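Note sheet for the following structure.
With one protein chain held back, the other chains of the complex are shown just where they sit.
Letters A and B name the chains as they come in the text, with residue numbers starting at 1 for each one.
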Amino acid sequence: MPSKRIINISGRIWKFGDNIDTDIIMPVKYLSLSSIGEMSQYAFEPLIPDFHTKIQPGDILVGGENWGCGSSREQAAAVLKILQIGAVIAKSFARIFYRNAFTNGLCLIGQPGLVDSVKDGDKICIDLINSTIQIDNQSTTYNFSPLSSMMYDLLNAGGLIPYMQKVNSPNR
Amino acid sequence: MGYTITEKLFSRVSGRPNVISGDIITFTPDWSMANDATAHISIDLYRSEYGKECVKLPERSVLIIDHNVPADSPSTAWVHKKMRNFAIEQGMLLYDAKGICHQIMIENHVAAGQIIVGCDSHSCTYGAIGAFGGGIGCTDIVYLWKTGELWWYVPESICIELIGGVKEPVTARDVILAIIGQLGPDAAIGRVMEFTGVGVHNMSIPERIVLCNMAVEGGAVCGIVEPDEKVISFLPGRPHQFFKSDADARYYSSYSINLNGLDPMIACPHSMENIVPVSRVEGLSINQAFIGSCNNGRIEDLRAAAKVLKGNKVKKAVRLVISPASINIYRQALQEGLIDIFLEAGAQVLNPSCSTCWGGCTGLVGDGERLISTGTRNFKGRSGSHKSEIYLASAITTAVSAIEGVITCPVKE
Partner (left out) sequence: MGNTITEKIIALKSEQKKVNPGEFHQIKVDRVMIHDLFGPFVIQQFRKMGFKKVWDPTRVVFIFDHLVPANTIEAARHFQEIFNFADKMNISNVFEAEGICHQIMPEKGFVYPGDVIMGTDSHTCTYGAFGSFSTGIGYTEMAAILGTGEIWVKVPETILFKLSGKLPSGVDAKDIILKIIGDIGTDGATYKTMEFCGDGIAGLTMSERMTICNMAVEAGAKNGIIPVDKTTSSYYYQYSLSTDKYLTISSDDDDAVCHSTYEYDLSKLEPMVSCPHTVGNVKPVSKVSGYKIHQAFLGSCTNGRLEDLRIAASIIRGRRINPQVRFIVTPASRKIYREAIREGLVQILIDSGAIVTHPGCGLCAGNGGIIGDGERMISSNNRNYIGRMGSKDSEVFLGSPATVAASALTGYIVDPREFIR
């Protein structure tokens, strides 16, 4: 099904702590704005005001345990995609956020050891084929459990929408 | 030469005989009131000018949290906190989420013969008790807090004689809309609307409150009614002092309005210039209906609405929002079974607050929506989106319209 396969994701690190909840990623008061684009201006507002002006496309967020805990609000994953975040690496992810991320074509990597040995601004490269992560100026290679095929398919499709569009396409 | 009731009230508080309109006097109001729409600005100003210095007459200074209740954002929460702290520090009276300021003032403080100033334009309401109520700015009140005094330009009065009367389903609300409609929104600018005649003397105090409350929408500084024994039975035990206009008092102008056969009235968007009989705009679809506010959120209004709503359902996709004007009214409505009637009909019953009429906190309307409301104003954007329309009508017209889903006249031909 996938036309092109994503092999590598690389970018610059933003480091976060444990339990980055959905109210931090996307505060409830902005959820009724009319577009994800508008909402993205308020991503991480309780923690890093004006986050959207500080990041570069491709930046990679690195966090601790239970990233994305809380609400089912898909906006929390969708704003990260709109802000062109390359991937999120965390020790662990909350369930609904995990689904929502891949639904939006955002790659999540569960890796317990890495967060404690990186800092903001480090350059990082994720190899999805070999399930390894390399950090500039570090000799260590970090391994992670390979993405399940369901996740990898969603990622390569660009999310559930293009995935379903193909299903619904008249030329199918 | 005679004096108006207003001139006599200012004469009393200034301790000077023969005060006439046009005089500028300095006086100590009986009460001052500030609410959470602007009190924080006043408190900041007070603190920056006077630091921890004491307010002169804290026992006459009232702070009321009513506009954004419960707090809808960290910034309004912060305003409320500032008011609570200031009230405690200064020994001022604080009413926290107990109801709309003008209702609270009347329930607890206002007496005939008094002058009350408030940082809210609808302070003109207190004239219904035979007192003078006037709106002031948030800097004025800082000066008042500090010195206990305020200057005032004694206003002229216009005399509005009401002849005859109205019968349900036409109410005092329709009367004041008709008056403003007839006089125009600027006929009374800077003046007092003094309501006289059998039409007003036959009215209950709550009905007079409805009249006086909207005087400001006709440009007036205050609406006032000569007090009578109804005031005493409505507010027993208060230090009432009755003042009456002399037969030869001077008025800027006089009007005579016949209430007999008055139609239910409605103010169409976006100003008080567009007041017409409800029948003229019947059939316009609505998205929301609101019953409440300092004008029409009293027990009498709720009873009238409940009578209409009982056994009926609010139209699908129409929101009927009801907010009793105070916690006492809410309690009364609860005991009379009105709240349950509203809930059964499908209404949203909000805690007492300014709600939809203030348009800053809850019960808001969106782009392209039409609201029928018992609130005080139909200005553009007053209850939410500036792309919405507000029609002002009585509680009865509003309730009937909520059931029908379109603006509906409660009087059928």
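The working rule: a contact is a pair of C-beta atoms (placed from the backbone, for glycine too) under 8 Å apart; a residue touches a chain by one contact, two chains touch by 3 or more.
Being a predicted model, the structure only gives us computed values, none of them experimental.
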Need the list of shown chains touched by the one chain that isn't shown. A, B
For the chain left out of this view, which of B:V117, B:C361 or B:L392 touches it? B:C361
Any idea which of B:A249, B:V308 or B:L350 touches the chain not displayed? B:L350
Sort through A:I7, A:I129 or A:M150 and give me the one touching the missing partner chain. A:M150
Among A:A94, A:I109, A:I133 or A:L155, choose the residue that contacts the chain missing from this document, as touch is defined above. A:A94
For chain A, which residues reach the chain that was dropped from this view? 19, 21, 23-24, 27-29, 31-34, 46, 65-66, 69-75, 77, 92-96, 98-100, 103-104, 148, 150, 159-161, 164-165, 167-169
Across the whole complex, the chain not displayed is touched by chain B residues 69-74, 76-78, 80-81, 84, 96-97, 287, 316-317, 319, 321, 327, 330-331, 334-335, 339-340, 343-344, 346, 348-351, 355, 361-367, 369, 384-385
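Here is the rule we go by: only the chains that are shown with their structure count from here on.
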Quick one: chain A and chain B, Cα centre-to-centre, how many Å? 53
